[in-house]
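The complex is shown incomplete by one protein chain, all other protein chains being positioned as in the whole.
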Amino acid sequence: MAISLGELASRFGCELIGDADSPVDNLASLDGANSRSLSFLSNPAFRNKLATTEAAAVVLRPEFAGDAPNACIISDNPYASYAKMAGVICPPPAFEPGVHPTAEVSASATISATAHVAAHAFIGDNTTIGDFSFIGPGCVVGPDCEVGDHGRLIANVTLARKVMIGSRCILHPGAVIGADGFGNAMTPEGWVKVPQVGGVRIGDDVEIGANSTIDCGAIDDTVIEDGVRIDNLVMVAHNVTIGAHTAIAGQCGIAGSTVIGKRCMFAGQSGVVGHIKICDDVIVSGQGMVSKDITEPGVYASSFPAEPVRAWNRSVARIRRLDKLSERVKKLERDST
Amino acid sequence: MAISLGELASRFGCELIGDADSPVDNLASLDGANSRSLSFLSNPAFRNKLATTEAAAVVLRPEFAGDAPNACIISDNPYASYAKMAGVICPPPAFEPGVHPTAEVSASATISATAHVAAHAFIGDNTTIGDFSFIGPGCVVGPDCEVGDHGRLIANVTLARKVMIGSRCILHPGAVIGADGFGNAMTPEGWVKVPQVGGVRIGDDVEIGANSTIDCGAIDDTVIEDGVRIDNLVMVAHNVTIGAHTAIAGQCGIAGSTVIGKRCMFAGQSGVVGHIKICDDVIVSGQGMVSKDITEPGVYASSFPAEPVRAWNRSVARIRRLDKLSERVKKLERDST
Partner (left out) sequence: MAISLGELASRFGCELIGDADSPVDNLASLDGANSRSLSFLSNPAFRNKLATTEAAAVVLRPEFAGDAPNACIISDNPYASYAKMAGVICPPPAFEPGVHPTAEVSASATISATAHVAAHAFIGDNTTIGDFSFIGPGCVVGPDCEVGDHGRLIANVTLARKVMIGSRCILHPGAVIGADGFGNAMTPEGWVKVPQVGGVRIGDDVEIGANSTIDCGAIDDTVIEDGVRIDNLVMVAHNVTIGAHTAIAGQCGIAGSTVIGKRCMFAGQSGVVGHIKICDDVIVSGQGMVSKDITEPGVYASSFPAEPVRAWNRSVARIRRLDKLSERVKKLERDST
């Protein structure tokens, strides 16, 4: 969508330096921009690219304003300001309200007149789809679910049952919410399935990535609070609570009944064992494994960076001989006294 | 479903202390229970919650019977007894037999008259769906498959081809069974695909989690024996065998041609390399990586618990200097003689 720089800047409370009437209608990196592009400079390392950018305007911090060849929009948080403006220039695709004739909708479901239910979607009994929500092709929304207003289930998303989703949530393709948790009781004859009768409650403004899975609670609900961001292929087990505005990167796993605080960040492939509690503002680095309560905000880590395999194998061997090394030191200490 | 405590207890061979006529119709934690709830006490740490629970009855071990304020059901394995009783109170959702008009069923497929094939499901050539089985919305069951009796493919499950599934199996949404294994032969011009012509054989009473994948065998079948429990986002590669009653938690990966014994347990994000053999009754802890045969039952581990990042980085640096530390000790030993 084309919009003038003046309107963009004023809508988000930023100062514009340049022609307020210039239009922008696309987003670009500094390198790839044209005369109708909005671009941004967030990482100062790329400052040298400002000189040659053709962008109509660059969103940047005040100290870089002098370097922009064309217009610039001043912000103390240029990445966030760019994100908001980008959402105006490139809004999510529009859709017509209505239920596609190939969709299968239960007679007891309630679909807002402003919602769209796409081809081959399925809406189960007693389920409600809110205003301006989009249920994409191939989505299955099981019984007793609720999708709030302005929700978007892109395609092939499954809400198994008893999944309550707030407003403005985005669920990417293949996400599965509300499937049975992994509840099994051991007996001499093998496992007995423990019925999983809880649901999943998801707050407002939550985004869930492609092929991620969030299981229903065993008895009570699994809870994802407002503003949580979950990347692709993430596993959230039954009875977990994820605090507001926590971000969880790709392939992380949170085991059952764990409670995660607010504004935490989990880097890719990290894991958290079950039945523990992590306080607010904790950051876990890539492939980290959290195995007990964390009560202090901060950064936590436990993974080794890859090395050439010979060096690494030597380290592994040394670690295995640490006991012996320690004994040799003890002997030296004894001998030296 | 409402059922009397007396009938519940007698059906599963447990002693009831309390009014046999009291009905229960829901499952609850000790905290959340009401006068028609069945609850349980498995972990003695929660014993203090017994005093205030409003549950109609609590399933518990004999030594705690005196602490229950209302009725109790005595069991030496209260979690398993609760699981069985819970399955009666909250059975899987009922369904009508029949093929939904929007489902697409091959003329050569055989669908039991008591099975349900839901909206937008697809059933391929020569495929058989057994008695009382449920093929949920959006499921794709490819050619030459067999789903046994009382099976449940919840929604958007894919059986690619040549997948044989026993009785009473549950496949959660997004699970993909029988896709091609990762078979590639290197040539100077790049990879050549190795056709994957085996199938997948799954026993009785197997449960497979959301978005997990089990590949078909390259030539022979991939095999999942009776009673195996697989959680979400698990990867089982081609030609693997998983022994009966083994449980595999979320995001584990088992590489090709590996043979896993019976009653093993794999905690979340653990991995097993290909072409090895793991004996019965092995437990692998979270993020563990099994890289060679295991011939002795027991618990195996290889992951570090996360620490504050500064402490962790110091450990990493120390490990990298272990060679030097070892040499210094050697020098001290030489000098001391």
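Going by the order they are written in, the chains are A and B; count residues from 1 in each one.
Quick note on the criterion: contacts are C-beta pairs under 8 Å (C-beta built on N, C-alpha and C of every residue); 3 or more make two chains touch, one makes a residue touch a chain.
Remember, it's a predicted structure, so these values are computed and weren't measured experimentally.
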- Note on the structure: The one of B:Ser22, B:Ser42, B:Ser112 or B:Ser315 in touch with the missing chain is B:Ser315
- Message: I'm checking contacts with the chain that's been left out. Which of A:Ala155, A:Val192, A:Val236 or A:Ile283 qualifies?
- Response: A:Ala155
- Message: One chain isn't shown here. Among A:Asp21, A:Glu96, A:Glu296 or A:Asp323, which residue touches it?
- Response: A:Asp323
- Message: Can you say which of B:Glu104, B:Asp149, B:Asp281 or B:Asp323 touches the chain missing from this structure?
- Response: B:Glu104
- Task: List the residues of chain A that touch the chain left out of this view.
- Result: 26-29, 32, 77, 79-80, 82-84, 86-87, 89-90, 93, 100, 102, 118-120, 136-138, 154-156, 170, 172-174, 205, 207, 209-211, 226-227, 229, 231-233, 244-245, 247, 249-251, 267-269, 286-287, 303-309, 312-313, 316, 319-320, 322-323, 325-326, 329, 332-333, 336
- Query: Which positions on chain B touch the chain that was left off?
  - Reply: 102, 104, 120, 122, 138, 140, 142-143, 156, 158, 160-161, 174, 176, 179-180, 182-187, 190-195, 197, 211, 213, 215, 219-220, 233, 235, 237, 251, 253, 255, 269, 271, 273, 284-285, 287-292, 296, 298-305, 314-315, 318-319, 321-322, 325, 328-329, 332, 335-336
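Following the convention adopted for this analysis, only the chains that are shown with their structure count from here on.
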- So what's the Cα centroid distance for chain A and chain B, whole Å? 25
